[in-house]
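One protein chain is absent from this view; the other protein chains keep their places.
Right, chain A next:
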Amino acid sequence: MDPLHQFQINPLFQIVLGGYDVSFTNSAFFMVVAVAAIYALLVMGVANKSMVPGRLQSLAEMFYEFVANLVRDNAGHDARPYFPFVFSIFMFVLIGNMIGMIPYTFTFTSHIIVTFALAATVFVFVTILALMKHGLHFFSFFMPHGAPIALAPILIPIEVISYVMRPVSLSIRLFANMMAGHTMLKVFAGFTVMMISGMGALGFVTGLVPLAINVALTGFEFLVAFLQAYVFSILTCLYIRDALELH
């Protein structure tokens, strides 16, 4: 009945590496499942190389073109080489979120450490990209164009903080949405169970109310699962654009 029980990490078998516990857990299992599912979808989808695509091929092509358009529209044409990176991010988060919608699975995107590590990867990637592209000129990014030089002592710290906070907001947004949604589903499901066990026959009637809410929430969760993957990758694209163009 504990709505947070679903976030529990359970090791499936123990692995210790260099003094750290890196056991293969339920979280790791579903990460592997997500990668396998994404790879299978894409490779099996286009295995036939049909001119007129079937269902699976349409899906694979749809994902490809969706992310390709996302990168082109938000990161610009120069961002073409980083398309596989954004595609991996989008698919990993999307499939991770969607797997979480299946009962009895584990949603690895509801763990702050996972989303933060992903966001940090984006942050490090984007910063290295900007440094490689613009060298030390990159640091001019923290001083907005045309702002009076006298404001620099205020503006530069603000810009630096907002830049450094990017991975934090990126990771918390995804983590909070996923955790909140899944907790809410469990809470309302718990209400139904409590009503039935507490009120007897009447509980079967009143229990329908949280059940109905849960049905609506499930639909909403699917939207959130897609939307958060979309937001995560669109922000990645915008950060890549900032790195490429600086202003």
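A few remarks follow.
Just so it is clear, a residue touches a chain if its C-beta (ideal position, glycine included) is under 8 Å from a C-beta of that chain, and two chains touch if they have at least 3 such contacts; residues count from 1.
We take it that contacts and distances are computed from a predicted model.
The UniProt record for the undisplayed chain lists the protein name "ATP synthase subunit b", from the options "Probable membrane transporter protein", "Cytochrome c", "Glutamyl-tRNA(Gln) amidotransferase subunit A" or "ATP synthase subunit b". Residues touching the missing chain, restricted to chain A, are 1-5, 7-9, 11, 15, 17, 20-25, 27-28, 31-32, 34-35, 38-39, 42-43, 45-46, 49, 51, 53, 57, 60-61, 64-66, 69-70, 74, 83-85, 87-88, 91-92, 108, 110-114, 117-118, 121, 169, 172-177, 179-181, 183-184, 186-187, 190, 194, 224, 227-228, 230-231, 234-235, 238 (touch as defined at the top).
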